[in-house]
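Report on the following structure.
Every protein chain except one is present and positioned as in the full complex.
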Amino acid sequence: MMLLEIEGLQAFYGRSQALFSVNLSVDEGEVVALMGRNGMGKTTTIRSACKILPYRHGSVRFRGRDLGPLRSHRVARLGVGLVPEGRRCFPNLTVHENLVVAARPGEWTLERVNAMFPRLKERQRQSSSTLSGGEQQMLAIGRALMTNPKLLILDEATEGLAPVIRREIWSAVSQLKMAGQSILIVDKTLKELMKVADRCSILERGTSVWDGPPSDLNKDIQDRFLGV
Amino acid sequence: MAEAVLSLNSLRKSFGALKATDNVSLDVHEGEIHALIGPNGAGKSTLIHQVAGSLSPDGGNIRFLGEDIGALTVAQRVRRGLGRTFQVSSVAPEFSALRNVMLSVQSTQGSSFRFFRPVMRDRALIDAAMEKLEAVDLSERANIPAAELSHGERRQLEMAMALALKPQLLLLDEPMAGMGPEGSRSLTQFLDALRHEVPILLVEHDMEAVFSLADRISVLVYGRVIASGSVEEIRSNPDVREAYLGEEE
Amino acid sequence: MTLVLLTEQLLNGIQFGVMLFLMAAGLTLVFGVMGLINLAHGSLYMIGAFLCATVALATGSFWLGLVASLAGAAAAGAVVEIAVIRRLYDRDHLDQVLATFALILIFSEGTRWVFGSFPLFLDIPPVLQGAVTLPGGAEYPLYRLTIIAIGLLIAFGLYLLISRTRLGMRIRAGESDREMIGALGVDIRTLYTVVFALGAALAGLAGALVGAIQSVQVGMGEPVLILAFVVIVIGGIGSVKGALIGAILVGVVDTLGRILLPQFFALFMEASQATSVGSALASMAIYILMAIILAVKPQGLFSAGA
Amino acid sequence: MKRETAINWILGLGLLAVPFLALWADETFYVTLATRVAILALAGVGLNLALGFGGMVSFGHAAFFGLGGYAAGILAIHAFNQEPFLTVPFTIAGTNDMIVIWIVAILVCALVAVAIGMIALRTSGVYFIMITLAFAQMIYYFAISWPSYGGEDGLSFYVRNGFPGLNTLNPIEFFLICYAALMLGLFLSARLRDSRFGAALQVARQNEVRLAATGIAPFNVRLVAYVISACMTGLAGALFADLNRFVGPSMLSWHLSGEIMIFVILGGVGRLFGPLAGAALFIVLEFYLGGITEHWQFFLGLILLCVVLFVRGGVIGVLAGRRDHG
Partner (left out) sequence: EPVKVGMITTLSGGGSGLGVDVRDGFLLAAKMAGNKDLEVIVEDDARKPDLAVQIADKMIQKEKVDVLTGIIWSNLAMAVVPSSVAQGVFYLSPNAGPSMLAGKGCHENYFNVAWQNDNLHEAMGGHASSAGFKNTFILAPNYPAGKDALTGFKRFYEGDVAGELYTKLGQTDYAAEIAQIRASDADSVFFFLPGGMGIAFMKQYAQSGVDVPVMGPAFSFDQGILKAVGDAALGVKNSSQWSKDIDNPANKAFVEAFQAEYGRLPSLYASQGYDTANLILSAMQKADVKDADAFRAALKEADFDSVRGDFKFDSNQHPIQDIYVREVIKEGDVLTNKIVGVGLEDRSSAYVGDCKL
């Protein structure tokens, strides 16, 4: 049984259709990279999978369970942890509060997150609205980890991060992968992405067009769908 | 050498005990791209905010085109020719991409206190705005409300709006963030060509872009400029490698 | 004016302030923390007073009435939240204004339909009747002292709830980004119902407590509502501390203004004209205070955080 | 023709038709009702400028409505008693001439709006709502306790003011004056919305930081819009006073501020004809329900509630669908 299984997903913003047919799966312990150019529907796919955006056709299953009738908090409690595009830290909460506000018990504790991102610990009393961009990204990852998700979803995982930190994040992702964490990840840096990913899935205008291991992702495909 | 377009003189800004800007002095000259890099939280955006006028420094001064602009408001600085983009896109969500850019054009072309003539009948305004949208490859999406643009498209829109201001200096805060490889590449080319029209102070974490674009790089760590120099000098500076670039693999 | 009297008036001001806070307490939660403009808050206050009066009359016990008002207002709050407010969180603030304005009409007229047009009787429970002598010689009604105590207790409790508990964090997180807190696994919908009901219960409690020394009548909630909004805005939205201090400030300025302004004008004006000018200014005093505070500190005295 | 434009035409012409139909059916009272709708709609059009286009939620627009009303009332009563309003430093006589009264009303509102705006526009969001309320309340309490012009009792001035060439006491002629004022207000705000200034104003609502970053100072834009908005509402107030031949503090009360706001929201915030649709619906409901049952406010509340819950974007929103983004 796949951890996450999306089939024939269609989604709309009001009357305009953003997803036409998305198929995507993430297995237990797998790291899947979701790719595509700007505006192709990566974020929309993720939002649908988290039930932030209701979808109309197709199905999304998580650990065999149909997510159709569930609200987003139920999905999260089933074990989906989201690091959203644009970070969306709670600006009126302190760093510490951001971390604990939705925490659920499990391996990931405040100590572990602080150990992973020491800078967050230094700034724990500060309101998260005054954090630098990179600090906010760390906070968003830490916040998602604190919910101890079975599947971690990272939308634009390293956007706006300095190279050192970016490296840290990638190594954190590899660590997580090593520990058996399942991850669905969107990022624009192909090089690093392909290093950690077990599988890549490409979207083109709201439709899944390619799926396979990174090794099969040849220049031609990259050129066609990713514009590299 | 002619006087710099922008020169910062021992600028200081603290948030409580935190020195976000610690005695920073730097120049941006005609025709150059000056890149500002540094770890997250080093104070790059804070610096940009002070130059743009949305934060006021605790000390030091900012000279732009030979004048001290420290006392001017954000809007006044923009009218003097200081254009900027934001780290997190800032657009008018209900307006179409076109109308967003038209607003910038309108501010460079005469007064905004004209109450009677419909803007959508103002060809000059529309054409000028369309031109900028084309320049950033967004003309196909001209009539889509900004709220419905994807993240990357919104970054492009920001750039178009900044350009439409016909600035004498551009402050770009992470323009590549959120753009795909394709987007980054075309933006790099675009900026490369742009430097001849307008000097740029560029904050960016995409090192590939920075190294290929910058004429000069300053490295900010904990609010201090720890190094400043050409691409080669910075690449080989051990302090910078440790604080920012990390060990090359 | 003697010093003793001045002190007593100052005390009256503080006490009036705490009473205002009692009314504002529920609003701090709903408006200040959840960010919902609920004009119908005054109606819940009225419902509390009416329930207390009715039950007290039927059973002869003020305390049963108090319980009824808490429970009834909470229930009304929950129903309102589920039926109406819930649909409005992701809408414009203005839709909330219109909807809750409609609720005022419904509640006021509904109450009048059920209870008639005449004010109801609600008296202080016997144990709290009469005045006590304070150190310094001033006599003070026992019931008012009780109200002060309850007000301070509620202030303290709310402060703890909002700034020290996870529940408080979640409410605040929900205010800034409902979608995100939901995506992190918090059932924000139910949580908001609970919080709204709690706010309603506090309004009901205030209505019952204050109703015993004022008049229990249809429309009693409206002037209070405006004052409570003033208090919260002066204090800084979302801050319990601010609301308490704002309330006391308003109480003191209003009380002293009422007493001192006419006397001040009497120094250089003919007596009856002075009273009239002075009291005219006194009735504007709290609004002048608010305008000055917001002109100097556009975010209120204690903006952001609890 | 776009759907919204069609609806606007229907609303505009519909309002114009009502009084003539009423005359034909010999139900002159409906002329008064239509006049009332026109005047209150004009007040709403004024507010809509600040609230709908500029995002300034003024909860104190009754202040301007009332000031306009008092300008009319005070000048008229001075003309009636034949005593000048001011003698030092210069003489201002009372007057019965509507045009003069309107100019005075607009000037007074502009002055007060500049003063209030300078302070209030430093704040934003809920603070702005409350500070505008505060100023309105100050004026309200002032009017209540100031005895010269009736205080709480208000000021009755018996005869409607005059308009050159028209008999204002004839309901239909007075209606036409008000209707013309409304149409002028609508025309001006349509042009204003589409103008450069309108663009800046709308961005001031959507994203103030962006506006400043394009080199336009948000404060100035807002202040000007606020003043224009106040003037329009003030003019409506002057007409309202003339309609009732009475002005009192209730025109300044927060209930009235709320009511004007309700018109705007009910009709559809930021829609050009929203205030007209909202005012018409509200007044017609108030009028008919009031005739049916003593508990009409209960049903009015229920209807309003249903409108908010099930009709997104107000009356115009549901009839015309999504706003276009130009």
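Note that the chains are named A, B, C and D in the order they appear, and that numbering of residues resets to 1 at the start of each chain.
We take it that contacts are C-beta pairs under 8 Å (C-beta built on N, C-alpha and C of every residue); 3 or more make two chains touch, one makes a residue touch a chain.
Quick caveat: nothing in here was measured; it's all calculated off a predicted structure.
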Contact set of the excluded chain (shown chains only): C, D
Option from C:47, C:120, C:158 or C:249 whose C-beta touches the chain left out: C:120
Residue in contact with the excluded chain [from C:31, C:62, C:143 or C:302]: C:143
Subunit D, residues in touch with the chain not shown (by the definition above): 27-29, 32-33, 36, 141, 144-145, 147, 150-156, 158, 240, 243-246, 248-251, 255, 286-287, 290-291, 294-297
Hidden partner interface residues of subunit C, rising order: 1-2, 5, 8-9, 12-13, 15-16, 19, 108-109, 112, 116-121, 123-124, 129-131, 139, 141, 143-144, 212-220, 223-224, 255, 258-259, 262, 271-272, 275-276, 279-280, 282-283
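Quick note on the criterion: only the chains that are shown with their structure count from here on.
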Greatest separation from subunit D - chain, by CA centre: A
Distance between chain centroids, defined by C-alpha means - subunit A, subunit B (Å): 29
Centroid distance [mean C-alpha coordinates] between subunit C and subunit A, Å: 44
Multi-chain contact sites of subunit B, meaning residues that touch two or more partners: none
Chain contact graph, described as a line, ring, star, complete graph or other shape: ring
Pairs of chains in contact (touch as defined earlier), listed by label: A-B, A-C, B-D, C-D
Interfacial residue positions of subunit A with respect to subunit B in the complex: 13, 16, 36-39, 43, 85-86, 119, 130-135, 137-138, 156, 159-167, 188, 190, 226-228
In the complex with subunit D, residue positions of subunit C that touch it: 31, 37, 84, 87-88, 91-95, 97-99, 101-106, 108-110, 112-113, 226, 229-230, 233, 237, 276, 279-280, 283-284, 287-288, 290-291, 294-295, 298-300
Parts of subunit A lying in touch with subunit C, wherever the complex brings them together: 50, 52, 71-73, 75-77, 81-82, 84, 88, 90-93, 97-98, 100-102, 104, 127, 143-144, 147
